[in-house]
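The other protein chains are all here in position, but one chain of the complex has been omitted.
By written order: A, B and C. Residues from 1 in each chain.
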């Protein structure tokens, strides 16, 4: 167990699987799969496994995703790391091919691949295309791909291992805003399941549900609320598809108040699905939803930081909900 | 006022606007913009306006959408008709360019274009890529485009006119399953607003909310229920973005029971957003959601027709909700 | 020789090998034979698709048995198409549909004959097909009965009724499968080639694509990366002149689409797609090149489809081809005389005449083979029609490798 950065944890998972399986490949674009961590060996997949297995060509994220699908169909487990600038480029091939081929072929096609799709939303100043966090919904709505979004380095490693080993295609959303996190991460491989939410904080006054980059602000809000005597139960969805309804229903059956928190645009954000699932299953609940407005993120830090939900927004919405 | 087919109504709107504006263009792929209707002149945009304004090249839906955006940025109103096979191909450029450019440029960029995006879901037998109805969510979640989905020839014409005249980019979802509808449609141009839901049937026992191809089955279900003495209020969303919360809240405040009906996959279908908006605004409501399962549509008619919500599924869900 | 490669020593050596796994049989190569075949082709055709003049080379080295197999396969595809078209036109209980391949049989047959079609999955060559897959599927070795059952949505079909025509798939014979989308298939196929190179396998990945694939953005991704990475990849572009109802000149500034591939530095050949021997020759060299680690090849086969784009509009029971009006074409459709012209150079006739000319078969044997194939096809359709229909509830299976997703249509 060592304190590791997010990306070190992810690459450690991949490195282990690539050592086990000489057919496995990795395709990248801007970011070479290289990571260092204090007192740990540098991981460099490119030099360790060579440029036949670890490849970088031109700027073509649809090629990257399509190539790993083709590799998977031919029996090679494969991962591609799509930078956030290209996060929507491979949408069609993931939606219409990766997600459907097993079903359309009556089960004979298998696509054991991982699409790491970087999502941003973290940096004021870049605006629109370089500051948005929105594609979670697009990838969670489609059928046949498991769409996950870890929020801790521990989960990032464990879900990456599980994703690589899964016979199903996995969209592994990688929130750029969490790159700076580090945490205790075991050196040996382990799996975090691809279908379970996690209760991060137990509480009885209300349930706060978030995922990915919404988690740090939700946890901070829960701390502030605790100081005020409001005990929030905080759930990290982790998995958008297939969403873990049971954990949600169990919690809200207890608290009867549900607050969802998203960095994604309000309309059809993951929180809408959370609310709808709970609403179908639990009666007499009060609801609130915090999300980014239905507007592209502006460049100006003043505008952007006002629009992006922060811990105080979450805490205040919680106060109103319980009040 | 004449009985007109869906496509005749849509092309009639376009023809009128193209006659008014000699700069306006239309880009198509498989389907020439040609329609006939009993006792009406044949509409053929290609021969009427010539191959410089009405164009067909190769199979490249991203080119089609990008080209109308470029035309719009240069001041030419433009429409493209994307067939359902290519419905996801232009997603990136609509999400990341059409939807963001006005905002990212502080209001100076204007994209007065219409993307007619055909969605299918209607025909058993074709499977997966040719029978799915799922992209409504992807296009409704993104910012900066108005996403609409008419369900009658009257609305199709009126919303097409409004869409062409709108300074905003409009995603005009065209459900292939409604192609066979016909109805009374005025000959002269008129607009149906791009931000209002329509109450199709008034009732007090429950609210059924659907859109596009979910409307015929919802209306049929309402008829069956009426015969049984259950009075459903049926709302046609018509507009996914910006969704008309007020009409929804007004109705459910009265009925206290909400049933949503979608042809789209369950997870994050438009009905999830409908439920979430109502849940945030009205307390003590009971909810149900009918949708296509989170599975690609299979070829076999036996499987497909079992999975696609029909009028009886809707009626039965309504009975349970009020019962 | 191919236009864009020089004839370096290893390949000259390769040409000298006799490509008969059976190892037997005298080589048929020789000027007389080639001249003879050219005569056959010319006598059948006033308008020969532009090709590069090399005819009957590697094919001439094949054993009689393998040559006869080419003929059998062409017939198998042909009669599958004709029988299915007739069923669609005459049997109201029949629910299947097809994008008919009749007219193009020599392309699938010639290409797949040059591939490794059995063995373990990690050694077999793979083929990616299109929305027009029945010919490719049969040529790669897909079981006709299972395919017929699938096309009629039967629970015991090739894909258990989930896929039908546009999603036929049988990895056990390396037929990765049909693809109803135009564009992505070639990129996916080069992805398989990417994995072969990565894992040091000598497998080859082949994509069939129509002239319609040229204009897709994927065309560039495919060829550029296949070249940059020297992938064991073959792009077989079946130029049947139309993408749906538009002539390919609407979508391509090239007369030969092969020129577009040459621009990347990829060896590209234009072949007469009606002549299975020419197609086989080009495919043979492409496979050799790929297995030798020398990168991709592009083959443009000039060909034609006898039916309309989809289904059997304009066709009549018992008659080959469709000449009538196609309502789907709306305002533009191809001239009937063009269809009739192309039918003068029929791939079945050309193959039969070649084999008779080469002394592999006589006319009676050829006719007997056709009878046998017809019986096989009839039996396959009959078998398929007896298969059980699907169980509705199975629709929520096979979404993921295990389990099923919940039904949601009941609320």
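The definition used in the following text is that a residue touches a chain if its C-beta (ideal position, glycine included) is under 8 Å from a C-beta of that chain, and two chains touch if they have at least 3 such contacts.
Computed from a predicted model, the values in this text were never measured in an experiment.
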| item | value |
| --- | --- |
| Touched by the hidden chain, restricted to displayed chains | A, B, C |
| Among B:10, B:71, B:159 or B:176, the residue in touch with the chain that has been omitted | B:71 |
| Interface residues of chain C (partner: the chain not displayed) | 215, 217-221, 224, 227-228, 250-253, 259-260, 262-265 |
| Residue ranges of chain A at the interface with the undisplayed chain | 30-32, 34, 44, 46, 56-60, 62-63, 85, 89, 125-130, 259, 266, 288-310, 313-314, 316-317, 320-321 |
| Residue ranges of chain B at the interface with the undisplayed chain | 22-23, 25, 52-53, 55, 57-58, 60, 62-63, 66-71, 73-76, 78, 92-93, 96-97, 101-110, 143-144, 146, 166-168, 242 |
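Assume only the chains that are shown with their structure count from here on.
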| item | value |
| --- | --- |
| Relative to chain C, chain with the most remote C-alpha centre | A |
| Distance between the centres, which are taken as Cα means, of chain C and chain B, whole angstrom | 38 |
| Centroid distance [mean C-alpha coordinates] between chain B and chain A, Å | 30 |
| Touching two or more other chains - residue numbers and ranges from chain C | 161-163, 167, 181, 217, 399, 405 |
| Of all residues in chain B, the ones touching two or more other chains | 89, 127-129, 288-289, 294-296, 298-299 |
